[in-house]
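One chain of protein is taken out of this complex; the other chains stay put.
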Amino acid sequence: MAITEFDTSLPSIRQVQNLIKQAATVEFKLLTGDFITGRILWQDPNSVCVVDENSRQITISKPAIAYFLAKG
Amino acid sequence: MAITEFDTSLPSIRQVQNLIKQAATVEFKLLTGDFITGRILWQDPNSVCVVDENSRQITISKPAIAYFLAKG
Amino acid sequence: MAITEFDTSLPSIRQVQNLIKQAATVEFKLLTGDFITGRILWQDPNSVCVVDENSRQITISKPAIAYFLAKG
Amino acid sequence: MAITEFDTSLPSIRQVQNLIKQAATVEFKLLTGDFITGRILWQDPNSVCVVDENSRQITISKPAIAYFLAKG
Amino acid sequence: MAITEFDTSLPSIRQVQNLIKQAATVEFKLLTGDFITGRILWQDPNSVCVVDENSRQITISKPAIAYFLAKG
Partner (left out) sequence: MAITEFDTSLPSIRQVQNLIKQAATVEFKLLTGDFITGRILWQDPNSVCVVDENSRQITISKPAIAYFLAKG
């Protein structure tokens, strides 16, 4: 059982896969109020891993994400 | 297993499907205190994708939604 | 699997069904600190739909509810 | 599947059943920062129903409870 | 299904069992910002019960725990 439904036919999962392929810059707003912006390296049922403009690899817990959007 | 029960016979799922068909403008209040307003493009067990008045596609995590209502 | 246990024999589900039948006015306190007050139209495993005094239909995510009580 | 494990052999469930039998006054601290104090009427996998000193029946979502303790 | 995985072979469950046996003083930091410190009496899939320095038995919801550590 995944904490998020990780069925790759789902729009929410496919959307992130496409953002990874496009190497898009994505802005995440977290429940803490933090904004994390960068390129998504990978996703799985628990997390999304982002590399930001300072080349820091940040692993975000999916349940902590309020929303995200592609930038530019 | 879905993080939300994604049975299309459920009122909560049907309601969003109808709002999509109607291209209604919907206001979402998130647990962060953010308001996101726009037209719903799609929903799945994890998320709702909204295009706002600035044509930004915003993917909202369903667990982060406090409430929503159709505007106008 | 429901995000809330939606077994209609449970007191919590029956209680809301009764409040719907009684067309009672119910006050919901959400995790955001918001109060939403109105008549419950329907409930399902994910949400409760309320019509408030301004006739706005507000769909509340059940996980975002802290507590509720019948008014008056 | 219950949002909380509602196995009556569990200490956490039995403890609340005993507090109900004892008609004890219990203080609940919620994730919102609210305190709700009163006598527990019933519990189920989703909620606890409390009657407070103003005879208001308040239904608390179990996931919104931070902690509780018997008073006096 | 437990809200937390209550497999006693897991380090997180065994760790609490050991703290109970040692009658250790443990500090819990909750999502509300509260600190609760005391000796753990029992744990189950839903909760941890602590007796604090004022001999108050406090039942903490496991999902409300941010972190904990043994004191002294």
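Details
To keep things simple, chains are lettered A, B, C, D and E as they appear, and every chain counts its residues starting from 1.
Throughout what follows, contacts are C-beta pairs under 8 Å (C-beta built on N, C-alpha and C of every residue); 3 or more make two chains touch, one makes a residue touch a chain.
Here the structure is a predicted model, which is why all the values come from computation and not from measurement.
If you put the missing chain back, the residues of chain E touching it would be 1-5, 10-13, 15, 29-31, 33, 62-63, 65-70.
In the full complex, chain A contacts the hidden chain through residues 1-3, 6, 30-32, 34, 36, 42, 44-47, 49, 56-61, 63-64.
Basically, only the chains that are shown with their structure count from here on.
Under the contact definition, chain B and chain E share no contacting chain.
Mean C-alpha position of chain C lies 32 Å from that of chain E.
We define each chain's centre as the mean of its Cα atoms; on that basis chain A and chain D are separated by 37 Å.
Within chain E, residues 1 each touch two or more of the remaining chains. Contact topology of the protein chains: linear, an open path with no closing contact.
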